[in-house]
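For this depiction, one protein chain was excluded, whereas all remaining protein chains were kept in their positions.
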Amino acid sequence: MNIVVCIKQVPDAKTVRFDTEKGTLVREGVEAVINPFDFHALEAGFQLKDTYGGEITVLSMGPPQAENALKEALSLGADKGILLSDRAFAGADTLATTYTLAKAIEKLGPVDLVLCGKQAIDGDTAQVGPGLAVRLGIPYVTCVNALSVLDDGKTMHLRRINEDGYDMLELEMPALLTVLASLNTPRLPSLKGKMRARKAEIPVWDARELGAKPGMIGLEGSATQVVSTSVPTFEARREMLEGSSEEQVEALVSRFKEAGIL
Amino acid sequence: MLKVDIEKCTGCGECEESCTFEAIFVEDEVAVVDQDACTLCGICVDGCPEGALEIQGEQGLLATDLSSWKGIWVVAECRSGVLAPVTLELLAKSGELAGKLDTEVTAVLMGHEIESRAQELIFYGADRVLVVDHPELATFTDEVYGNILADLAKKENPEIILAGATAMGRSYIPRVATILETGLTADCTGLDIRAEDRTLLQTRPAFGGNLLATIVCPGHRPQMATVRPHVMRANAPDPDRKGEVIRILPGEDLLSHRVQVLESVKEQAEGPNLSEADVIVTAGRGFEQEKNVELAKELADLLGGTVGATRAAVDAGWLSGRTQIGQTGVTVSPKLYVACGVSGAIQHIVGMQGSEIIVSINKDAEAPIFDVTTYGLVGDVKEILPLLIRRIQKERGS
Partner (left out) sequence: MAHVNYFLTEEQQMIVDLARQIAVEKIIPVRAQLDENEEFPWDIMKDMAQADLFGLYIPEEYGGFAKGCFENCLALEQLAYGCIAVTTTFAASALGGYPILLFGSDEQKARYLPDIAAGKRLVAFGLTEANAGSDAAGIQTTAVEDGDHWVLNGTKQWITSGGEAEIYTIVAMTNKNKGARGATSFIVEKGDPGFSFGKKERKMGLNASSTRELVFNECRIPKDRILGRKGQGFIMAMRTLDIARPGIGAIAVGLAQAALDEAVKYARQRIQFGQPIISFQALQHMLADMATKIEASRALVYSIARTIDEGTKDTAKISAMAKLFATDMAMQVTTDAVQILGGYGYMKSYPVEKMMRDAKILQIYEGTNQILRNVIGQALNKEYAKK
């Protein structure tokens, strides 16, 4: 089974701070990590490979430092990593990103399955997966939290979560899935994997290498544009209720009455 | 590429201040760009008082005349024959936007045996309803729903398409945007119109709500957005409102799909689903044992709410993964959020800090949850919750 996993390097939520005055992210001291959902996409790939064999290629579009994310994926067990990096990719929105990723996947040759995390925790858009599938002309299912492959090795059964419950779906590969955290427990890296990743060369594909049309990538290929950012202030409104448990409960009930909750 | 006009630049440092990516800084009294770090977001360009910054290679502009695109579309979502609350919220918002654009609101209703809902959409604010009623639409598939919507949009050229950021909307609306090759802003919490150029200003949270970004789609149409349930307010239905209902027969070519729905299972959720709930009572590690989680359920029932979980409570097997709130779970913004025995790891906080009133009960007065709390109670949840439950029951006279 030829599997491509798309991953994104994002700022680690634990280290991110926000500047309320400037309305921006404080980049200083921020560590870059693999998007948490993408670990589950990788794990889904590893489990399929463990059962059906094949090769796992990990793709990431980003600045040169995103090489670290790919190396981490290798240390977990991916077979190869490819970095899509070019100044011309900068400013890409979903439309340009899916175009770029699709170009890379087409260049890789026939693929059975493309796996993505449900969404990236920085942008939270959850759009790249579906958009990429449309670009590749393959079916897709989002929010997958269980999957199995039937005996024919081509048909998949999937469980897609929605507000009221779930749908059981069937499709035939090639296909694209976006996965939820509840799908699996990601594995740890292994020492062998880490040693291999350290020595591994990560090929960097730029726009020319991809044969990407200039008008389709980066800012030029993007339809949306950020015009301003701000940091929402949660007004200092904290009130610690005082006294014994009974007194605190009493105070809370009177606040509930004021707010019309009771 | 971001260019600095060194004749105009005064080295004032505004750009350096505003850059999220540390990609521009002042050196020898002139702004210098780190092109590798720059993402061409354009914030510094708008903020430069001297007009010394310019992004070269603008976004590709659409060849067609933007003015040929008219009207606001709301994609109605109908689950089990009931209109999703977010649809009604969007109709109200669209009415407001349509006023500013002097245009009309069209609802697109897809499904099977759902035509009776068309009138309801009009009562809630639609001027026109496009009804696509077909047996193939009885179950949701991204392909069929997406193809039909994209096909309709190609024929009618709406200026704006809005949909709910529900499981369904977040799944197939990106398909439509990609087919139409236009921009889509996901999960918006605010929408407005910039009057001078009829641009839709789409405000959405990023980084789990810690950053709000306003996004536009300047050169492409339609302007598309999905909107979070529960952040906008629906109008009261007006049974006297009149509108036009147009039935549309989908072309056969639009009805084929490669994903088959084997079955749709409703899980007996306790209370309303999390993203639409007004009240959420969340159980965290502080409950210590599974049996104590009943207290959270009891309080939720009493307040007409639903129960959420932290990662720890899910990992301990007390509550199902679908109730997990936070970075890798659901993001919620109810009117009342009661965090019980929740320490407040950042991964949890990003999923709930948008709630209107946050009550936190934790035995550790230093727990980070109290930083985002409206009313804080320090104590053991196993002691405080029974007191609170009894007190509310008394208040209700039961």
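When the chains are written out, they are named A and B in that same order, and each has its own residue count from 1.
The rule is short, and it goes like this: a contact is a pair of C-beta atoms (placed from the backbone, for glycine too) under 8 Å apart; a residue touches a chain by one contact, two chains touch by 3 or more.
Just so we're clear, the structure is a prediction, and the values are computed from it rather than from any experiment.
Only one of the listed residues, A:Thr20, A:Thr51 or A:Ser190, touches the absent chain: A:Ser190. Within the complete assembly, A:Arg198 is the residue of A:Arg198, A:Lys213 or A:Arg237 that touches the hidden chain. The chain not shown here touches subunit A at positions 187-192, 194-195, 198.
Going forward, only the chains that are shown with their structure count from here on.
Between the CA-based centres of subunit A and subunit B the separation comes to 18 Å, rounded to the whole angstrom. Chain contact summary for the complex, subunit B toward subunit A: residues 1, 17-22, 35-43, 46, 55, 57-60, 79-80, 139-140, 142-143, 166-168, 170-172, 174-175, 177-179, 181-187, 201, 205-220, 257-267, 269, 273, 275-276, 279, 303, 321-322, 324, 327-329, 331, 335-336, 346-347, 350, 353, 357, 359, 365, 370-379, 383-384, 387-388, 391-392, 395-396.
In the complex of the two chains, the subunit A residues touching subunit B come out as 11, 13-14, 16, 18, 22-25, 27-28, 36-37, 63-64, 87, 90-91, 93-95, 98, 121-127, 129-131, 133-135, 139-143, 145, 157, 160-172, 175, 180-182, 215, 218-232, 234, 237-241, 245-246, 248-253, 255-257, 259, 261-262.
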